[in-house]
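The complex is shown incomplete by one protein chain, all other protein chains being positioned as in the whole.
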Amino acid sequence: MTSKIKNFPGTPLSESDFTEGKVLSIHDEMRPQFAWDTGIGIGSYLAALKEGYLLGSHCKTCEKTVIPPRTVCEWCFDPMDSYVRLEDTGTINTFSLCYVTWDVQRITEPELPAVIEIDGASPLHGILHKLGEVKPEDIHIGMKVQAVWKPAEEREGAITDILYFKPIKEAGS
Amino acid sequence: MSERVAVIGVGWSGYRPVSPELSYKELMYEAAVKAYADAGVDPRTEVDSFVSVAEDFIEGTSIFDEYVPDQLGAALKPVHTIPGDGLHGLATGVMLVKTGQAHVVAVEAHSKASNVLSLPEITAYAQDPVLNRPLKLNSEFIAGLEMHRYMHETGTSLEQCAAVAVKNKRNALNNPLAAYGANWILDDALNGPQLAWPLIKSQASDHADGAIVVVLASETRAKVLSDRPVWVLGAGWCNGAPSLESREWGTVPYITKAADMAYRQAGIDNPKEAIKFAEVDDTYAYKELMHLEALGLCGRGEAGSLTEEGMTKTDGKLPVNASGGSLGMGHLLDASGMSRALEVVLQLRGNAGDRQLAEVDIGLAQSWRGVPTTSGAVVILAN
Partner (left out) sequence: MGMRKVAVVGAGMTRFVRRALETPKELAWQATRMALNSCEMTLDDIDAVCMGTAPDAFDSVHMKGEYLSDGAGAWGKPYMRSYVGGGTGVFAPIQGWYHVASGMFDTCLVVCEEKMSSYFPHAQAAFNTIFDHTTERALLPNLLWIFALEMNRYMNAYGISKEDIARVAVKNKRNAADHPCALLGDPDITVDDVLNSELLAWPVNRLDVSPVSDGAVTIVLAAEEVAKRITDKPIWIQGVGWSLDTAYWANRDLAYPTYVEYAARMAYEMAGVKEPRKEINIVEPYDPFDYKECHHLEGLQLADKGGAPQLVADGVTLRTGNMPVCPSGGLLGVGNPIAAAGLMKVAELFWQLRGEAGARQVPGQPKRGLAQAWGDLMQVGTVVIMGTEPGGEVAR
C-alpha cells in the first residue's frame, strides 16, 4: 500500500536545528574498559611478535598453516597444537589508499591498509596490516613485502610491534 | 512442526572468578567439545544450526557474532546471535527444531565477566539515556527500589532474604562448578557493606567466567543419537515495561507470563504439584523469593517464610537452586540462565554428583536479564 500513502513518518533535522537551539540534545561519552585474556593461541602470537617474528599454527588433518595461530581448526574442528614460525615476508593480496582516518578525519597522505599473505602460511592466508616506504602509485596486488619492526626494546607484544610492511626489491626492478 | 525437542548433549567450562589462561574463544571451545562429545555429534556434519547469546558491550566488540563460528565448529553454517539470556537462546533452538528445517541445533552462552573492567558503567548505559542515565546512579539502585517495594507489599523480611543466600552458598559447596560456595550462617548474609539499601553486598551475586553449550535435537534424531534424552516440555519468555517510570515495582508480571507460556506448552495446570525442583534467578537473594512467587511455585508473599521453613533446601519439598545459584556459582551474565538449564539436565540424568536430588523427573529453569531490564525466560525439562 505504499503507493497510497503520501505522508511517511520520520522528521529530518538539519545542523542549524542544533546550532540555533531548536532541538535539545544530551552529550555523553562512554568509556568502557576491558582487559581481554589472550589465552593460548593469540597469547603465543603476541609473545612471538614481542620476540620479533610471526607465528602460525598447523592443522595436521587439513594440512593447513594459518595465521594468527588458533587452538582449533575451524574447518575440521580438531585441536591445533602445532605452532610454526613463519617468515616476516609476504605478498600483497589486496590493498587500499585510505583518505579518511578511523574516526572520519580527512587526511591528504593516505593510510595504506593491505591484506598480506604471509610466506610459510597456506595460500590465501594473510593478516591485516599497513604498508610503508612506498609510493601509493607503485603498490600492486602480488607485490612482495617485508615487515618493518619496532626496535626490540620498544616491542610490547602487540600487532603494532610491526610498524608496517615495505616492498622487497624484486630482482631486475 | 510440533515434534518434541530434546537436550542430547551438554558441555561447560568453568565457573571461576577469573580465567586468565583461556581466551573467550578457548573457553567456548572447551564447552563445545564436551557438548558435542556428550551428544555424539560432529558439529561439521551433524549440527544444522547454531545459536549464541551475547551482548556487544559485555564482549567489548561490536557485532560479536563475527567471532562465534570458529570455536563452535560452525564456520560456513547457519549461525546467529540472540542478544538475550541463555534461555532465550535455548528457546530459539527449540523453535528452529520445531520448524522441521533443522534437526540438531547447538546453543552457546558464555561469560568473560573478569575481562570487563568497567561493568557498572556499562550497565549504567542500559538505563534510558535521556531520562535516567544523567542522574548518574549506580544501576543497583534499581534492585534496591524493587527489593524495598517487594518487602513492603509482601511483608518479606531481610532475614528471609538472607536465608536464600545462606542456602545457596551452602548448596554451592557440593557443586564442583561453583566458584563462590561458603559455609555461611545467617549473620554472614545480614552483615557487610550496603549496595543500595535495603540491598546489601552479601545478598548480591559476584560474577564468574564460564561457557556452556547445549545440543538440541528433534525427537526423531534424539532417539537415534541419545539413550538418555532430556525433553524440553516448554519454553516461555516475556518482556515487561522497559522504562523505570511505568513498571510495577513489587511484582514481576513478565516472569509470570513467561511461566504461563511454558506451563501451557507443557500441559501443566498446577505447577506446585508438577515441578519437582527449580533453578531460578537469584542475582540478588530477594529475587529468588520474588521469582518463586511469580512462577506460581508458592503463593504471593509466602516464599520468604517457606524458605525459612526449609521447603527450598535440597531435602525440602521443592529444592531450589541445588546448584548454588548465582549467589553460589557466580553470576555468569547472559550465560546465567544456561547454567541453570545445565543443572536441571544434570539432575534429571542423575549426573549431579554430591548434590544429586532424589527421584526428580521434571525441573524448571528461569532467568532474568538483570537491572534495568524486565526480561526473563522459563524452560521446563523432563526425563
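Order of writing sets the labels: A and B. Residues in every chain begin at 1.
Please note the rule applied: a residue touches a chain if its C-beta (ideal position, glycine included) is under 8 Å from a C-beta of that chain, and two chains touch if they have at least 3 such contacts.
Source: prediction; values computed, not measured.
S.K.: Shown chains touched by the missing chain?
M.R.: In the entire complex, chains touched by the missing one are A, B.
S.K.: Tell me which of B:78, B:198, B:301 or B:316 is the one touching the absent chain.
M.R.: Spelled out, the listed residue whose C-beta touches the missing chain is B:78.
S.K.: Under the stated touch rule, tell me which residues of chain B contact the chain that is not displayed.
M.R.: Spelled out for chain B, the touching residues are 1-3, 55-57, 60-63, 65-70, 74-84, 88, 91-92, 94-101, 103, 122-123, 125-126, 128-130, 236-243, 253-254, 257-258, 261, 265, 369, 372-373, 375.
S.K.: Write the list of chain A residues that the hidden chain touches.
M.R.: 1-6, 8-14, 23, 27-28, 30, 34, 36, 38, 42, 45-46, 66-68, 70, 74, 93-104, 110, 113-115, 124-130, 136, 141, 158-160
One rule holds in what follows: only the chains that are shown with their structure count from here on.
S.K.: Return the distance between the CA-based centres of chain A and chain B, expressed in whole Å.
M.R.: Distance between chain centres, rounded to whole Å: 37 Å.
S.K.: Report the residues of chain A in contact with chain B in the complex, numbered from low to high.
M.R.: Residues 26, 28, 30-43, 70-72, 74-77.
S.K.: Under the definition above, what is the set of chain B residues touching chain A in their complex?
M.R.: 19-27, 29, 36, 42-44, 57, 60, 69-71, 73, 75, 112, 114-118, 121-122, 125, 129-130, 133-134
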